[in-house]
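Heads up, one of the protein chains got dropped from this complex, but the rest are sitting where they should.
Entry: chain A
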Amino acid sequence: MLSINLIRSLKLYKNKIWSLDFSQGILATGSTDRKIKLVSVKDDDFTLIDVLDETAHKKAIRSVAWRPHTSLLAAGSFDSTVSIWAREESDGRTFEMDLLAIIEGHENEVKGVAWSSDGYYLATCSRDKSVWIWETDENGEEYECISVLQEHSQDVKHVTWHPSEALLASSSYDDTVRIWKDYDDDWECVAVLNGHEGTVWSSDFDKTEGMLRLCSGSDDSTVRVWKYMGDDEDGQQEWVCEAILPDVHKRQVYSVTWGFNGLIASVGADGVLAIYEEMGGEWKVLAKHTLCHGVYEINVVKWLQLNGKTILATGGDDGIVNFWSLESFGKDRSKNAD
């Protein structure tokens, strides 16, 4: 077992942090209080650089996502809209983001937003049981809905894209994960992953090239790994549950993340952060940390790259973002993790 060490703790809100995303040295967070905060992270310097206009949304910010390789941010809110924010042209010394667009369409709470790896598609999901796929231009100013996916029978909690292919996974209150694929601009459900015995709160794809796998975390307190087996005659994908990860969590698992280092991390209502490693085809608990946000629940976990190191960030009901490193015998493992 390795140890998980706290690098830095940032108290950003009085309320719940629902979501966080990190890109190009900037951490974005969304909270119940409708404020999106941006924190610049460079070396050991963590600075709050901007708080986005809180009047843009009338209810909690549930999800934030950076468009890959840009300074464009999407935010989904319980007020049923999605906002798009862009960095203001400036001398480069100050950092300020302005509201670029508001996307309407969902009937009620937006729960998840996610950009495709090439940045041309934005997927959004909602309590209205649907997933919408939006196409956008280079500047991210115009958004055209190209597909409304309505096969889930209940709220859709979370959406995530494959790291390179045009493949989307959505997690739902109907206890399933659905996989969606693009057939000539027509998005179709190609697989339903059945097995969880409660709401599926989030999922994440394996980042290994040539490996089509997905991990998922659920209200049933388990984390599962699913594997693509091949296509059948009708163009449907066959997926099987390859593993149920070792039983660590005692309550709901709210977030999972699959790192470029091959490790899966999960967090949940029990305040536990667990990291799993696959060894000889079997998943083992590599490290575990309890009370990561005191007695508060953890809503989100993400692997991120900082100064060439692979670290973890977690956001909790205490309004705090914590950064964690993975270490063994006093040696920093994250340095040569990938």
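Things to note:
The working rule: a residue touches a chain if its C-beta (ideal position, glycine included) is under 8 Å from a C-beta of that chain, and two chains touch if they have at least 3 such contacts; residues count from 1.
As a working rule, contacts and distances are computed from a predicted model.
Looking at the choices "MIP18 family protein YHR122W", "tRNA (adenine(58)-N(1))-methyltransferase", "AFG2 AAA ATPase homolog B" or "Signal peptidase complex subunit 1", the name in the UniProt record of the chain not drawn here is "MIP18 family protein YHR122W". Residue A:D270 is the one among A:D21, A:D50, A:D128 or A:D270 that touches the chain missing from this view. Note that of A:R127, A:H152 or A:K288, the residue touching the chain absent from this view is A:R127. Only one residue from A:K37, A:K111, A:K129 or A:K181 touches the chain missing from this view: A:K111. Residue-wise, the contact with the chain that is not shown comes from A:T32, picked out of A:T32, A:S130 or A:S147. Think of the hidden chain as still there; on chain A it touches residues 16, 32, 59-60, 62, 78, 109, 111, 127, 155, 157, 173, 198-199, 219, 251-252, 254, 269-271, 291, 294-297, 317-318.
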